[in-house]
Each structure stands twice: as structure tokens, then as C-alpha cells.
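Every protein chain except one is present and positioned as in the full complex.
== chain A ==
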Amino acid sequence: MISALQKAYEEEISLTGKEIIKQIIDNANIAEKEEVPMCQDTGFTVVFVELGQDVHIEGGSFEDAIYEGVRRGYTEGYLRKSIVRHPLDRVNTGDNTPAVVYYKLVPGDKLKIMVAPKGGGSENMSAIKMLKPAEGVEGVKQFVLDTVLAAGPNPCPPIIVGVGIGGTFEKAALLAKESLLRAVGKPNPSPELADLERELLISINKLGIGPQGLGGRITALAVHVEVFPTHIASLPVAVNINCHASRHKEIIL
């Protein structure tokens, strides 16, 4: 992330934009040195679990253990509690639980847990659309650009843009989110998709939104695309935006 920001600092032509990127880099350094959150929005905890099919979990509920981890992490780590118990009555749960947990059953005897807290500002600017297959790759590109333009300053640019294409309605959204787990700017292994990522990044950065939306050439640091087979009648596209406060951690047990 820091190296992506450093490169962005070199490339930004707006002086205000440059100064903002510098503040973001300084902020990350302060946060690391003083062990404080880089952003006060320490997010909704999203957890991706890859469970080896030979693993047997004993001694209680696995999901409860994850929630307990979140509870302790957010309380003992002085992180902000940003979760409400019900979307309509909006009473804070007080300990940032529950988490959003996804499970994948994989071969082997290992347990991999990836934690990716997600800020509200960038999540709110994400979008999904069921395109017509005839709209093709041009339709996909247009939807990505429209979404980033509509998001403007709200997700705290420079951003990372996760794009999920194909599958079903919810699968596309999940693909977009999973793409954000990749190291920033690491291209998709498929050469065609890597080309699409590069092309989208160039088009996004031509929009002029710039750091914090105040004008400039660095709106996104990277675009990550993931695809999945889809129905003959469908072309779902999801765009999940992540901010520069992209925080990930993984552990393998």
C-alpha cells in the first residue's frame, strides 16, 4: 500500500493532490509508529475462512469464537464500535460484533482466516448492475466508470476498485469483494483480465476526480477484476470500492 501511495505521489500532477497523498502517507506512518488506527472508521469486520475438509473443530461454536475475537480486538485495541444491532432501529451493539463471515471448504488440513475490516464510506459507494449480455465488455467498463464518478470524493480517494463480473447477483458482489483481498495492484493471473484491469485504471484516472475528489490524476491506485461463469441470459457486474485505509490480515492455523 505505501509503495503504491509513493508512486501515486510521484505521478500526481495536482499540487493539492500531491499534498493530500503526502498527508495520507504521513498518517500511515504515524498510525504504525504510535499504534493507533489510521482511520477512525475501523469498519465492519469481514472474515473469509478457508476450512480444510480434514479439519475438525472442537470445543464450541467456531462462529462464536470469531465474534469473541472481534469483541476483544475492538475493545482492547481501542477501535471504534461501528455496528448497530438492527438496520432500522440502529442501536449500537457496543463491541463491533457481529462480523460478516464467509466460509469456503477446501482440500487439506489447514484453517486460513482472512480479516478485512471494511469502512462505511467506501462500502456505501459500491454498486451492482445486471447488464444485458449484449452490452459486453463496453457495458462493464461504462458501469465501472459511472460508479467511480458517482462515488466522487465520498470513498476518500485514492481508492482501490474491486470488480466482479459474472456468476449470479450475489456472486458478482462477492467476487468484487474478494478481489480486494489481493495485494494492491497485483494483476489478475489471466493476461486478458490483467489488460482489462490496466485499461480500467487508466480510464478511471482520466476522470479527474483526484485525491479526495479535489481534482487530480490519481483517483484509483489499482483495479482488481475477478470473473466467474454465468447464465446465458445474464451479465452481472459488481463494483466494490475500497479506500486507501485498506486493512487486511491473514493467519493460517
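We adopt the following convention: contacts are C-beta pairs under 8 Å (C-beta built on N, C-alpha and C of every residue); 3 or more make two chains touch, one makes a residue touch a chain; residues count from 1.
To be clear about the criterion, contacts and distances are computed from a predicted model.
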item: Identity of the absent chain, which is to be given by its UniProt protein name, from "Glucose dehydrogenase", "ABC transporter permease subunit", "PadR family transcriptional regulator" or "Fumarate hydratase class I, aerobic"; value: "Fumarate hydratase class I, aerobic"
item: Candidate in contact with the missing chain, chosen from A:42, A:126, A:179 or A:240; value: A:42
item: Contact residue for the chain not shown (choose from A:6, A:53 or A:92); value: A:92
item: Selected from A:26, A:64, A:170 or A:199 as touching the chain missing from the view; value: A:26
item: Of A:71, A:177 or A:244, the one touching the omitted chain in the full complex; value: A:244
item: Chain A residues touching the omitted chain (full complex); value: 13-17, 19-20, 23-24, 26-27, 30-31, 34-42, 78-81, 92, 120-121, 124, 152-154, 156, 206-210, 212-217, 243-245
